[in-house]
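This structure is in structure tokens; I'll ask about it shortly.
Just one protein chain is left out here, and the rest sit where they should.
Every chain is named by a letter (A and B) in the order it is written, and numbering of its residues begins at 1.
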Amino acid sequence: MTLRRRFIPYALLTPGALWLIIFFLIPMYFMGEMALRSGALETGGFTFTWEWSNFSEALDGRGEQIVRTFFYTGTATVLALLIAYPLAYAIALKAGRWKLLLLFAVIAPFFTTYLIRTIAWKTILADPSPVVDLLKTLQVVPEDGRVLATGGDVIAGLTYNFMPFMILPIYASLERIDLSLIEAAKDLYASAREAFLRVTLPLTAPGIVAGVLLTFIPAFGDYVNAALLGGTNQAMIGNKIQSLYLVERDYPEAAALSFLMMAAVLITVLIYIRLAGTEAFMGDEDEED
Amino acid sequence: MSEKLRLRALLTALAVLAGALALAACGGDAGDDDEEEVQVAEAGPAQGKLVISNWPGYIDTGPNGSVAEFEEKTGVDVDYIEDVNDNAQFFGKLQPQLQNGESGDRSIFVVTDWMAKQMYDLGYVQEINRDDVATVFENLAPQFQTSNLDPDRKYSIPWQSGMTGIWVDTSKAPDIRTVNDLFDPKYKGQVTMLTEMRDTVPLVMKADGIDPTEASKEDWLAAIDKIKEAADSGQIRRFTGNDYTEDLTSGNAVASIGWSGDAYLIGNKNAEWRMPTEGCMLWTDNMVIPVGAPNTGAALEWMNFTYEPNVQADIAAFVNYVTPVAGVQEILRKRDPALGNNQLIFPSEDFTANCTAQVNPPGETEDVQEVTEAFEDVVSG
Partner (left out) sequence: MEAATTTAPRVRAGAGARAWKWLREHALNIYAGLALAYMLIPIVVIAVFSFGETPRDRLNFAINDGFTLEYWENAFSITELTDAMLTSIELAALSTVISTVIGTLMALALVRYRFIGRRGSNLLIVLPMATPEIVIGAALLSMLIIYNISLGFQTLLIAHVMFSISFVVVVVRSRLIGFDRSLEEAAADLGATPVESFRYVTLPLLAPGVMAAALLAFALSIDDFVISNFNSGTTETFPLYIFGVQLRGIPVQVNVLATMLFLVTVVAIMLVLWQQRRAERMASVRPEPVV
């Protein structure tokens, strides 16, 4: 490879990498430093003391929230995938000239603020509402139960609010599919289901992986859904971090818990990528020349 | 990854880290705490620009409102920002600047009693010289002349006050009169409490006959345990900010601990605010002048301005909480008798006889931290 050729990827990479290093990594370094401090605001500030105990303290008694966060986030991701894929499929492959319109129509509600979207949902799902009555008749909700302020509601909130993150990558990769490939499969006597499973699905694997990651990763650290839609036993790790930082003002523990949380997410992501296949995540293209 | 690549990756990572450390060293410390005397706000001519951070809905910001009136009268250009919607959030966002001695361009904050005190204790707030705010102290209503947390009124000037009590849906739960009724199993899952520790916990203590101003740390923790039980059993539906109004409107809740001035937010005609039989909690939102505030002269002038009874009458009529200025009730009685005689806006001494002004948990920093943590654990689930 010529020198100039070798230079290209770095040239492409630099603006983004620089931006992230300066405005993300360096602040994170400060956060990391904070995670090793001890003290309190009121008693003279935080001093750097290699306080590794912050990390163990952060995990102390938080097991329930950690498990719960995995559960909520995992369920929400799966649900989002199940809802998003057929929708994206229908838009990308069946909507013809209307697909752009439908795509925007589906994403545009997310230009309004989270808060009013959530209030709208809460209005629909309020205890005395006909919708909830319907759900009770359908046995989805127990007779003496409710929808709001439950774990189910938090999951529903996470699912809904992360739908764009799931739909868009899947749409992007579905849209790319050459319909003639599917036709070819059918000509070769594949049933519709087989054509889907063996042609469409693998081709859209990168989109699915991207969607899953874009949903799971940020949802894991989310706190708003649990705060507004949850009751008294639905807090996620994000809520704990929020409360540690703002209310208890224990910046070191908040920072420590955040790093631990990030580590947990990254490990989960690594495992998932191994399972889904690294090509689907990173691509394995080589620039041949 | 091959050994060589792995080594390279490690070196890259180290290089980045070294670079970051270098930058950090150049940037200097993340603010040191000096032990200096508290600053006193300087008086001066009212001119230039004034930036105020306040809670939303606390003044008429329209073209005919009080802010415009001030601008006209003094020529000061006011940038009135309604970005205080939660004490902790606001503090969290301003803390790095305050620690550096800067106020984020703002000359006045309005925060609740306990937050004002915390800011003061941390050295983030300037003291106010009584002589500079003569109009304020002339018109300050007697019950606001001192407060539990700022007894000499050295740094906090009340803006508006309010009462925390119980909102009740009288069509569904007519017999709720005390905070203990909220623990009644027949209302399971239909009761909410506030996330504000200094509202919820003292109320629960009062219902059990404990005076919050004299409660011990154990009393606080015991009350928190009681609340925890109710939360775990599902008795308490959830802990809210002011979104309890949504729950009352939609019928999710039949009773909520809530604030006296929120009537118009609740779209439920059967909801009414009740003074608990054991008394309510009184809180006050106060104006404070942060360290590093530009244009303190204009800030002090603003305080004087808003304490003129005529001006305050406009504010009180707009806000519908409790005004700290004497003489306003008479003015409003003439303008609008319904307003002037409203117990929630002008509570009589009898009405608030059993009420307690806001307090902090007792003890040293570690004790307060312990109580705060315990309550947070319950509230955030």
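The rule we apply is simple: a residue touches a chain if its C-beta (ideal position, glycine included) is under 8 Å from a C-beta of that chain, and two chains touch if they have at least 3 such contacts.
Just so it is clear, the model here is predicted, and its values are computed rather than measured.
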**Message:** Can you say which of B:Thr74, B:Gln97 or B:Asn286 touches the chain missing from this structure?
**Reply:** B:Gln97
**Request:** May I ask which residue of A:Ile155, A:Leu213 or A:Ala235 touches the chain that does not appear here?
**Result:** A:Leu213
**Fill in**
It is residues of chain A that touch the chain not shown, namely 6, 8-10, 12-13, 15-17, 19-21, 23-28, 30-31, 83-84, 86-87, 89-91, 94, 97-98, 100-117, 119-121, 123-124, 160, 163-165, 168-169, 171-173, 175-176, 203, 206-207, 209-211, 213-214, 217-218, 220-221, 223-224, 237-238, 241-242, 245-246, 254-255, 258, 261-262, 265-266, 269, 279-280, 282-283, 285-287
**In chain B, positions touching the absent partner** = 1, 5, 8-9, 12-13, 27-28, 30-31, 51, 55-58, 61, 79, 81-86, 89, 92-93, 96-97, 100, 102, 104-106, 241-243, 245-246, 249-250, 264-268
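Operating definition for what follows: only the chains that are shown with their structure count from here on.
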**Request:** Please report how many Å separate the Cα centroid of chain A from that of chain B, as a whole number.
**Result:** 34
**Message:** Please output the residues of chain B touching chain A within their complex, sorted ascending.
**Reply:** 16-17, 20-21, 23-24, 30-33, 88-89, 91-92, 95, 99, 118, 121-122, 189, 231-232, 234, 236-239, 243, 246, 250-252, 365, 369, 372-373, 376-381
**Message:** Which residues of chain A touch chain B once you look at their complex with the stated criterion?
**Reply:** 21, 25-26, 29-30, 33, 40-45, 61, 65, 119, 122-123, 126-129, 146, 148-149, 226-228, 230-235, 239-240, 242-243, 245-250
